[in-house]
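Can you read through this structure? Questions will come right after.
Note that this complex is displayed minus one protein chain, with the remaining chains in position.
Here is chain A:
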């Protein structure tokens, strides 16, 4: 009887809190223009500015006096001044000065977000329990960036409305979507979760039946993507396109803005190939950024139209979704409630053999059909060209 039972989708309920951990707000340079900046995050708006020493500070964006929007104020000296009554807030979260008042109330303290700079980016610590920032779990500082071995940054962001950010996290284990959504063959796929890190090792090649861009059969990709905490992924991508090797680093990160929305951001740098001038290297970085941008949009289209699912039904060829979510759960419970299973090392090797056999046949069939159509002289000029993707860990 139970064999014929209809499978129910458990959509579950999303958490009310936002993940504990380091979250990236963007490139530091962007905030060093002497102005306050507003960033939507954690269900509120943050104000970000640089003091006279260039040090970056982050506070809740609303003045504790009468709720004025600090992001529309001014930077005065080291402080941010509210546009409503000129209350001056310091980077330590204390009100330093109220120009029209005899004294500042002792209780004039606002929510401050501890800041760390990593890889030229601003990271803030968020924890609903109000803990001190955990410097031990900061993402690594990558060598060579300060030394100018990489191209200029290409930095993009996209506000995703209608999806919880866990949809993005799920991609870490989702082997098959790389073929269907991003037009790449994953030939090898492995996951390792441990402590505050979750990694995907993938080798893939482009689908030859989807033409254009870099994502064709000539493109081989070795990808290693690690989440350092709940929202900051570094994706090392070694690409081989017709024998031309490029080392790309993709920084994929997000900030939750609400229970069903998040700001997706990604930065790309490319190791300057020897013998190429900076201009050409920067051009290559832009090209890769474009491809990843299109790749993310393919994901977004799926996310916008799918439902959340708490009980995914898996087949043998799927990755370890349940274990990944168990790992991700550690950021949503109080520290005291983290259980060993959430952080214990876990390894998973996906069997890609059956999938690749089938996909090879399918691609061959698509190519055969296309050749037939071409031979029949059918014009495919008015069909929108499908853009293949050189795919990353997302």
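Heads up, the rule we're going with is that a residue touches a chain if its C-beta (ideal position, glycine included) is under 8 Å from a C-beta of that chain, and two chains touch if they have at least 3 such contacts; residues count from 1.
As a working rule, contacts and distances are computed from a predicted model.
K.L.:
Just go with whichever of "Ferredoxin", "Branched-chain amino acid transport system ATP-binding protein", "Tripartite tricarboxylate transporter permease" or "PepSY-associated TM helix domain protein" UniProt uses as the name of the absent chain.
P.N.:
The chain we cannot see is recorded in UniProt as "Ferredoxin".
K.L.:
For a quick check of understanding: of A:57, A:96, A:166 or A:272, which residue touches the chain that isn't displayed?
P.N.:
Answering carefully, the residue with contact to the hidden chain is A:166.
K.L.:
In the complete assembly, which of A:33, A:141, A:357 or A:372 touches the absent chain?
P.N.:
A:141
K.L.:
Which parts of chain A face the unshown chain closely enough to count as touching?
P.N.:
8, 10-15, 17, 140-143, 166, 190, 192, 194, 197, 199, 201, 224, 226, 234, 236, 310-311, 313-316, 318, 320-323, 325-326, 329, 332-334, 337, 340-341, 344-353
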